[in-house]
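One structure, pasted below without further comment.
As you look at this complex, bear in mind that one protein chain is not there, while each of the others sits in place.
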Amino acid sequence: MEASSKRSILAGAVFLILLAVVPVALFYSGKIFWIDIFTRLVILAIAGTSLYLLLGVAGLPSFGHAAYLGLGAYAVGVPIHYATIGGAEWLASYNGWWQFFLAIVVSALFALITGAISLRTRGVHFIMITMAFSQMIYYALISLEEYGADDGLSVYASSEFAPLMLDNPVHLYGICFGSLLFVLYTVHRLQHSRFGRVLQAAKQNETRVLASGVNPFKYRLLAFVIAGVIAGYAGALMANFALFISPDMVEWSRSGELMFMVILGGSQHLLGPLVGSSLFILLEFVLSRWTIYWHLPFGIMLLLVVLFGRGGIIGMLRKGQQS
Amino acid sequence: MKKFAVALLASTSLCTTVMAADDAIQVGFVTTLTTGAAVIGNDMRDAVNLALDHMDNTMGGKPVEVLFEDDGFKPATGKQATDKLIKEDDVDIVAGYIWSHVLMASYRSVLKADKVIISANAGPSAIAGKLCDPNFFSTSWQNDQTPMALGELLNARGVKSLYLMAPNYAAGKDMVAGVERTFKGDIMGKDLTKWGADAQLDFSAELAKAKASGAEGIAVFYPGKAGGAFIKQYQQAGLADVMPLFTMFTVDALSLPKLQEANMTGILGSEMSMFWSPEMDNPANQKFVAGFREKYGRYPSFYAAQSYDAMNLIKSAADALDGDFSSTSAVRYELAKANFDSIRGDFEFGNNHMPIQNFYARKVVEDADGNWTTEITKTVFEKHQDTYAATCSM
Partner (left out) sequence: MDTVLLITQAVNGLQLGVLLFLLSAGLTLTFGIMDLINLAHASFYMLGAFFGATVTIYTGSFTLGFFAAIIAVLIVAWIIEKVIISQLYTRDHLDQLLATFGLILIADTLVHIIWGPAGLAIALPPLLQGQVTFGGVTLPSFRILIIGVGLLVALGLYWLVNHTRTGMLIRAGASNRRMLNNLGVDVGSLFAAVFCMGAALAGVAGILITPITEASIGMGNDIIITAFVVVIIGGIGSIKGAFIAAIIIGMIDTFGRAFLDQLFMTVMPAETAETAAPAVSAMLIYLLMAIILSLRPAGLFPPKLR
């Protein structure tokens, strides 16, 4: 057990190092497109890791996580939009600090309000109520003609964080990857703090936690807000990467994809979301080049992972290691 | 875990080794090849392939290679497909784009790389106006033009009051606004219905309202499968006899065979506005339509017509430059001349590179073989330019 745990830490480290080196190496060897794929993958992994905090640690299956990606992206896109075409002086700015601050505040507020309501429910009801709130954001964004309604908005500049240039693909990848490491570390620490232990205990047996005089609601709400903030931050990065924002980012199937990435990778492991998003994005890209019917092998793969492995890809790898 | 990482690396290097012949002109074509909307994408792809047949796969003395990419009907996927065409395949020119939101998402990637992008369908107002760019060209229309023509057609047909319906999204609102701009009668009511992934396809509530409004006519914009659904329900609700139907981008060569299959005779005789119709009498169009029908056994849609034109527009520049696409400014200079035989007859580009072209009224008819198609009844606008051209600073 001891040895296998060491081995998996080593494997995780190797994976992260490869992820840091490969895209940059490809970029400088002239294959400039691949860094785009990896940037998207890493941003989704950040959002996925925040979902892991809810799904894996706290046992709260949020099906509306894409709402935060959207809110974070609009918090970057809208100030830049006004700074480019004029209007709304109090909001307009190219300043990245201001935009990311907005992204975090808006996400935190949305998480606080919807979390306070959603956390009254459990299980499937929680899945559905979180989805309901994100659908409301979706329809609200679709009706905002000011921001292009469903056509979306081109983001005409990147967030300014001198001396870093977010419009330089390598800088952007560096920021995203650094953020991923930071988020992984933070979630890891949270999980092993008293806070994380209360969440996990409440997931196993709520009555016992209540009996010990601790109200899990407050802990869950805090986890919900933290996860929302991280996903909102990922959304702000996404706006800088895609240079385009649209309500499509919030639509329920995006939340679904995010959740599927986490489950595919392994919802009970910190690196599950990263493994899941890597597999999801890379397979999607590779398979879709091969055939327009790529959803068929992709769907079969998802099915097989569930039927023959428990705990996603990481669960399968661990099982293989032990036997 | 390690194995996985190795496999990941291996797949990475494998996929980047696909390289094209050095000498060919490469055209990237982004359209929808998955989901139900693939029926449009397939029609466009068929038209592009027909255009290649007609030009013997050669432009400016060089072989042509078209790389088709799927946008999956999603802006993010479309943008990634565009980025791949530009950064990895390094294509000479990018074309296609059915959907406004996919075009908007992909637009900047192409311009940043200083390449030319040709829209074979989408014509959002932003790109025609404030965000116009010398590297952008359209072989279709600006969103507002077709509805403005419809408003004018309604005036000519003596319709005094109208009920309007469209999906609740940017293009839908453009269509409604366009009709309102030129229609002189009263708008008795309008409905913007739910669109997006769970788009509304049951229009019973709206049709009941339309009927109760007592309007003399109903004008709608429902692209894709929503169009067929709307027309069926329009007929099932018994409106065909009381409220004549006028459409925009709703009745086309993709929906007509299905409507005929479902025996929706209520659509026969209904009118729409459009820049083109399959029976138009000019040599380029005759060749296109005959070739298309021969090769694929069906009428081409306007999406196909626009795609065919896009390829010939590219060819006109390639021929003028002897296949040398190295200078983008030279390419766009040649493109701007619109020096080719378009399926719509003569047209020119406005300052915003949107076509200045005629708009017609066309009517649903049965052809000699019993197939349902459309036929031009009247010219509504001559050399019409979109209104956003004035706000484009080019």
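In order of appearance the chains are A and B, and numbering begins at 1 in each one.
The rule we apply is simple: a contact is a pair of C-beta atoms (placed from the backbone, for glycine too) under 8 Å apart; a residue touches a chain by one contact, two chains touch by 3 or more.
Quick caveat: nothing in here was measured; it's all calculated off a predicted structure.
J.: Considering the complete complex, which visible chains touch the unshown chain?
T.: The omitted chain makes contact with A, B across the full complex.
J.: In the complete assembly, which of B:54, B:157 or B:225 touches the absent chain?
T.: B:225
J.: Among B:23, B:53 or B:202, which residue is in contact with the omitted chain in the full complex?
T.: From the options B:23, B:53 or B:202, the contact with the absent chain belongs to B:202.
J.: Sort through A:47, A:127 or A:225 and give me the one touching the missing partner chain.
T.: Spelled out, the listed residue whose C-beta touches the missing chain is A:127.
J.: At which residues does chain B meet the chain that is not included here?
T.: These residues touch the chain not displayed: 34-39, 41-42, 168, 190-194, 197-202, 204-206, 208-209, 212, 225, 228-229, 232-233, 236-238, 254, 258-259, 261-264.
J.: Contact with the hidden chain only, please: which chain A residues?
T.: Interface residues of chain A facing the absent chain: 55, 61, 117, 120-125, 127-129, 131-133, 135-136, 139-140, 142-143, 145, 252-253, 256, 259-260, 263-264, 267, 293, 295-296, 298-303, 305-307, 310.
Following the convention adopted for this analysis, only the chains that are shown with their structure count from here on.
J.: Could you give the separation in Å between the centres of chain A and chain B, each centre being the mean of its C-alpha atoms?
T.: So the centre of chain A lies 35 Å away from the centre of chain B.
J.: Chain B touches which residues of chain A in the complex?
T.: 8, 11-12, 14-15, 18, 22, 26, 31-34, 36-37, 40, 85, 138, 142-143, 145, 148-154, 242-244, 246-249, 251-253, 275, 278-279, 282, 285-286, 288-289, 292, 295, 313-314, 317
J.: Would you tell me which residues of chain B are touching chain A in their complex?
T.: Within the complex, chain B contacts chain A at residues 1-2, 4-5, 8-9, 11-12, 15-16, 33-34, 38, 70, 74-76, 79-80, 83-84, 87-88, 100-101, 104-105, 107-109, 124, 126, 130-131, 168-171, 173, 195-197.
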